[in-house]
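The complex appears here minus one protein chain, its other protein chains still in place.
First chain written, first letter: the chains are A and B, and each begins at residue 1.
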Amino acid sequence: MEELLYGAAYYDEYMPYERLDKDISMMKKAGINVIRIAESTWSTEEPEEGVFDFSHVTKVLDACEREGLYVIVGTPTYAIPAWMAKAYPEVMVTDRSGRRPYGARQIMDITHPAYRFFAERIIRRLMEAVAGYRCVIGFQLDNETKHFGTSSENVQQMFVRHMRKKYEGDLDRFNHDFGLDYWSNRINSWEEFPSVAGTINGSLGCEFEKFQRQLVTDFLKRQAEIVGEYKRADQFITHNFDFAWKGYSYGVQPDVDHFKAAEAVTIAGCDIYHPSQDKLTGKEIAFGGDLTRSLKKNNYFLIETEAQGFPEWTPYEGQLRLQAFSHLASGADSVMYWHWHSIHNACETYWKGLLSHDFEENAVYREACRIGGQFRELSPSLLHLKKENKAAIMVSNEALTALKWFPFPGNGANRTDYNDVVRWIYDALYEMNIECDFVSTQEEELSRYDVLFVPALYSAQEDCLKRIRDFAEQGGCVIATFKTAFTDENVKVRTQVQPYLLRDCFGVKYHQFTAPSGVKLAGDSFALTEEERNAELFMELLETEDAQVVSGYDHYAWKKYAAVTRKDFGKGLGIYFGCMTSPAYLKALLASLWKEKGWWTWKQEIPSPLVIREGTNGKGKRITYYLNYSGEAKACACGGSGRELFSQKAVTEGEILTVAPWDLLIVEA
Amino acid sequence: MEELLYGAAYYDEYMPYERLDKDISMMKKAGINVIRIAESTWSTEEPEEGVFDFSHVTKVLDACEREGLYVIVGTPTYAIPAWMAKAYPEVMVTDRSGRRPYGARQIMDITHPAYRFFAERIIRRLMEAVAGYRCVIGFQLDNETKHFGTSSENVQQMFVRHMRKKYEGDLDRFNHDFGLDYWSNRINSWEEFPSVAGTINGSLGCEFEKFQRQLVTDFLKRQAEIVGEYKRADQFITHNFDFAWKGYSYGVQPDVDHFKAAEAVTIAGCDIYHPSQDKLTGKEIAFGGDLTRSLKKNNYFLIETEAQGFPEWTPYEGQLRLQAFSHLASGADSVMYWHWHSIHNACETYWKGLLSHDFEENAVYREACRIGGQFRELSPSLLHLKKENKAAIMVSNEALTALKWFPFPGNGANRTDYNDVVRWIYDALYEMNIECDFVSTQEEELSRYDVLFVPALYSAQEDCLKRIRDFAEQGGCVIATFKTAFTDENVKVRTQVQPYLLRDCFGVKYHQFTAPSGVKLAGDSFALTEEERNAELFMELLETEDAQVVSGYDHYAWKKYAAVTRKDFGKGLGIYFGCMTSPAYLKALLASLWKEKGWWTWKQEIPSPLVIREGTNGKGKRITYYLNYSGEAKACACGGSGRELFSQKAVTEGEILTVAPWDLLIVEA
Partner (left out) sequence: MEELLYGAAYYDEYMPYERLDKDISMMKKAGINVIRIAESTWSTEEPEEGVFDFSHVTKVLDACEREGLYVIVGTPTYAIPAWMAKAYPEVMVTDRSGRRPYGARQIMDITHPAYRFFAERIIRRLMEAVAGYRCVIGFQLDNETKHFGTSSENVQQMFVRHMRKKYEGDLDRFNHDFGLDYWSNRINSWEEFPSVAGTINGSLGCEFEKFQRQLVTDFLKRQAEIVGEYKRADQFITHNFDFAWKGYSYGVQPDVDHFKAAEAVTIAGCDIYHPSQDKLTGKEIAFGGDLTRSLKKNNYFLIETEAQGFPEWTPYEGQLRLQAFSHLASGADSVMYWHWHSIHNACETYWKGLLSHDFEENAVYREACRIGGQFRELSPSLLHLKKENKAAIMVSNEALTALKWFPFPGNGANRTDYNDVVRWIYDALYEMNIECDFVSTQEEELSRYDVLFVPALYSAQEDCLKRIRDFAEQGGCVIATFKTAFTDENVKVRTQVQPYLLRDCFGVKYHQFTAPSGVKLAGDSFALTEEERNAELFMELLETEDAQVVSGYDHYAWKKYAAVTRKDFGKGLGIYFGCMTSPAYLKALLASLWKEKGWWTWKQEIPSPLVIREGTNGKGKRITYYLNYSGEAKACACGGSGRELFSQKAVTEGEILTVAPWDLLIVEA
C-alpha cells in the first residue's frame, strides 16, 4: 500500500441491529480507511456442515467497494462452529489437562485431519466469495495461531515419527543425546516411546515444544498455500502474531517461532496491547514493533491494538494519538484497533473498542478522528519508515523454553524468566534512546551491527555460538549474560568448561554458580546507590582468564570471583554479565561503553520519558519523533534542523522544543 | 408457635454412648424447649435399600413427648447412604470437576430420578413414622439445599429443553439474544447445542446458573408437596437457607433464589455463622435476619447458629447472650444452635456445639442457661417482633451471577464482588442504626418505602427498571450505584446510552468508565480525610444532563466528569454513585440526606458499636434493643420511656443508659 492504513476490526455478524451504513459513515469521519473482517465468524459463514453463507462478508465488501474503504479478509479458522465439535469431538484439542470442552476459540487440535479438512474447505469457499472485490487489499491467515498445547495420541505419534526420522532410527544416539538413561527413561524401541506428557526430561520436553512450534509454522504455511491459489498479485498475505502475555504484550512468544512462521506471509503483522494511563511508557509498542519489523527486515502491519481496552486502560486525553504515532515510529505501516465497537456479550465485553456499547461518539472516538486526519495528511512523510540500527538483540524460542523447564532460582508465578532478561536489556536501551533490531539464532548477517546483545542464550547450537564468536573477533561488541551457551540444542548441559566455546571470547570461565543473597557489585566506578549495586537473580562465580573485571562481588564468600567482565577479543570486544544487575547499573555500563566507542549522540542526552525514535522515509528524508510519555510538558534541544510536521514550522538544531503532555512532535530533516 | 423457641440440633445417632435422658435433663436446665432431628441421618434410617429403621427418631420423640420438648423433624435427604452411591453411582453429582466421589454430604445430583425416587420414599416413611407425635411442631425440608453445580449430560439436556421451550423453538431469536455469533458459538439446531460447561459466553453461563437455581426451587417445592400430604394443620414447613460464605455468612446466596424458593415453606428459616471475639459486630446477625424476614415479609426461624463454633470463634463471656437477643431483635422467633454436642469424628469435629466433646457443663453452656431462662420469661414481650422499615435494599441473584462472570477490575480470590457492594451499603446503614428490608427485583410494593437502595443491579429486566423509575417519580428516593441497568436479563449490554432507562431519573449519562488509580472525590463538603475521599473499585465517567454534582473526580484526566450526583425527579429524588466510595463518604452523604428529609432521629446520634434495633411486639408495644457490641461499657441517652425488661425498671426518655460490655438492654415502651 502506498498510504498509511488506519483501521479497525469490524464484525457485521455481531451487530445487535443493522448499523453498516452508519458505521461506515462514522469511520470515514474518523479517517479510517481499512477494516479487517471475517476471521472468527465461521459459524455464520457455515451454519451447517457444508452449507455456506457469506452474505455478511459480501454485504460489507459491497459497502466498502462503494465507499472506498480497504478491507483485509481473515480466514475464520481459529474459532470452530458448535456443529463441528458436536459431530467430531476429536477435533477439540487434548492438552495436559485433557480434552478441552467446546466454548472458547483456539482450542481445536490444529493437526487433526477432520479440522484441517473443514478449515481448507471454508478458506477456499471464502476466497471464492471475495475474489472479485478490488477493495480487498490482502488476507490474514487465521489469528494469533498457536499449538494450544496439543499433545493427543496422534500428536505423540507424529512426534515419534519426527524423532525417528531425525535420528535415522539410531536409538543409541537418541538415548545419549537426550540423556534418557537417567531415572530409567531409556527407550529401547521406537514402539515403546511413551507419551511425553509426563516426562521429567527437560530435553525431551523442550524438543516436544519445538515440535509443537513447528506445527504452527506448518499450519500457517499450508494456509498460505491455499490462499495463494486465489490471491491477486497486488494482494498481501499477513498474520497477526502476538507476544508472550503478562497481562499485556510482554516478550518473545513461547509457542510460535516468529522468525520461521513469518516465512508464510508477505508482510509481517502483530497485535500489541499495553498498560495505559500512568503506566503508559511506549515500551511495548517499541518492543513489539522492533521485533515484528525484524521478522522480515521490513515494515509491518500493526493489526490490532487497544482503543479503550480494559476498564483500567481507558486512555487519558492524548494517549491514543501518542500511541498511534509511536507505532509508525517503529516502522508500522498501519494502525488498527481491536475493534470498532464494543461487544455486548461473552468474554470480551470489557475489552472495549473505539465505540462503546452505545455506538455514540465518545472521547476516544473524537481523538481517533484527529489521528485519522493527521495520518492522511502526513502519510507521504511517515509511510515506510526504514531503520539502520547498530545494535541488535538475539532472541531464541529454544532458550526461552529451556529456561521454563530449568528456571532461575525463586518461587511462584512471578518468578523471573527469559523474557524478563530480554526486557531488562531492551528497556535499558529504550530508556537510553538506543534503537535496536532483533535477530534470530539463525541470523547470518550479524556484521551489519556494532553491538550484539545475547541475553541468557541457554540452549544454542554450536554454529550459532561460532557466529557470535566470529562477530566479536571481527570487530563487533558482544554483550552476553549468565546462562549463555550452557546447554546444547538438546538442552543437555555442555560437558566442557563454561561458557562453552565463548570462554576465550570473554576471557572468563566458571565451575560454579549460586543465587545472590545480600550480594552487591563491587569495584565499579558508576556512582550508583547501594540498592542499584545489587547482584540479582543468578550469579556465576566467574574466574577471569584474561578478562578485565568491571565489577566483582561484594560478599565475603564470593569476593574472589568476577561479576561483570570485558575483554578485547580479536578486533572486537566481549562483555559478560555473570549476574543480573539493576537497570541503573546496566545503563551506566552502556553509557560508559557508548561514550568510549564514540556512539554517544544527542539522543542519549535526552532523559526518559522523552523518547526519540528515528528512521528514513520513502523520500529518503530523516524522520525524528519526539514522544512525550508523561503527563507533564517536556522540553529538549532539537536534534537536527528540519520541518516539524504537525505545525509545519521550521526547526533548527539546538532549538528548544517543548512537547505537551502525552503529545509528540515529528521533525522531517 | 406462641412462645420463643430456644434449641439445638440433636443427633442421637451420633452419640458415642447412651445419653438421651442426661441430655434432655441438661437441655431443660438450659431452658431449651426445641430440638431439630433426623436430617442427614439417612444411613441409619434406611441401612439397606428398602429396609427402614426409625428407632433413633422415635426414641427421641418418645422422650420429648414425655419431657415436653418440641421437635422439628428434618427430611434426611441431603446426605445419601453409601449403598446408594455403590449401587447407583450415577446419583453422584457431576460438576465442572467431573463426577464427585462418595463421602461428603450434598454431592448428589438433585435432579437424578434414582435419587429422587429414594428421597421421596424415605420422606414418606419418615413422615409416617412421626405422624402421631404432638411434640413435632414442624418440618424442615432437606438442609441448605443447593444445586451443587450439577451439570451432567441429563441436566444439559434439561437445559436445552428449557431454552427451546422458552424460545418456542426460535433459534434466530435465541442466537441474537445471547450473542452467539461471537467466536462462532452460533447454534443452528437444538440438537447440536453444546454442553455449557466450557462456554465463554457469560449470557449463556448466567442463564444456566439461573436454571440451576430453579432446580433448587423445584426440588424444595416437591419436598413440600410430599410433606404436605402428611402434616397437620398446626405444623409448619420451613427450610434452613444459608448465605454466601466468605468464611462466615456474608451475603446473598448465589446458588439459590431465596425469594422464589421461600414459596415452598410456611415460615422462612436460615442459619447464620459469624466472626466472634473481637470481630463480633452483629452485622451478619442483622443482615441475615433482615434478609430472611424479608423473604415472606414475616418473622422467621433462626435454625442454626454457632454455639462454640470454630476454635477462633469461642465466645467471650456475654457474647452468646448478646447474639441470641440480637437474633430476636431482627425478628427471629427462634434461636437454635448447631449443635447440642460436639461431634467426635469427621469434618465437623472442630465446629463445636454447646457442649464440648466431654459433654460436661462449660462456660458456654452456663451462659445458655441464662439465655434460656430469660427467653422463657420475656417471651410474651419479645415474640413476633414486627418492623416497618422505611428503607429497602434491592438484591438480585441475576446481578450477583452476572458480576461473577463479568467481575470488577482487580485480581485474585479476594476481589470485590456483588455482595461487597451490597454489604458496603448494608453495613453503613447498620452503623447508622438505620434498619432496612430487602426486596427482590420482582417486588411490586416499593411504595411502602421512603428510600430504595439499588446496588450494582447489573442485569435487570426492563419492568424492574421501570418500577424503580416509577418509585422515584412518585416520591421515593432511589440511591443506585455504578453498573446498575447495564445489561438486560440475558446479561447482554444494553445498546442505548447508560444508565439504561434511568438516565432521566438520575440526570446523568456515560459512554466510558475506568478503574480508579489515585483518584479522589472532589467537591464534596463532608469534611472527610484524604483517604476517605478515595474513589474505589470502578468509576463511570458521568456526564451530567440535569443532575447536580455531589462530587466530581479529583484527577487531572477525569476532572470534567461527575462521580456522585443527585437530581429531583418527579416527586422524588435520584442519587447515583458512579464509583464506590469509602464507608465514611457513604455515611456522610446519607447523614446529610437523612437530615434534609427529616428522617434523622436519636438513633442516628448513637455511635457504633452501640446498636439500636426496634420493632413492635405482639402486644402492639414498641420494643427497643440497646446492643453493646464492644468489650467496654457504653452509655447513651434513652430513646423513649418505658420499662427495661431484664431489670424490670422504668426508664425515661433522655435518661442515660449504661450497657455493660457485650451486653444489652431491652426497653418496652
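In the analysis below, a contact is a pair of C-beta atoms (placed from the backbone, for glycine too) under 8 Å apart; a residue touches a chain by one contact, two chains touch by 3 or more.
The structure presented is a predicted model; accordingly, all values stated were derived computationally and were not measured.
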Residue among B:R36, B:R100 or B:R186 touching the omitted chain: B:R100
Candidates A:T77, A:N143, A:S203 or A:S294 - the one touching the absent chain: A:S203
Sole residue of A:F538, A:Y553, A:Y625 or A:W662 that reaches the chain not shown, by the stated touch rule: A:F538
Hidden partner chain, touching residue among A:C369, A:A515, A:V549 or A:A669: A:A515
Contact set of chain B toward the excluded chain (per top definition): 11, 13-14, 16-17, 40-44, 47-48, 76, 79-83, 85-87, 100-105, 277-278, 308, 310-314, 316-317, 342-350, 356-360, 362-364, 631
Hidden partner chain, residues of chain A it touches: 176, 178-189, 191-203, 406, 409, 491-498, 511-515, 517-518, 538, 541, 556-557
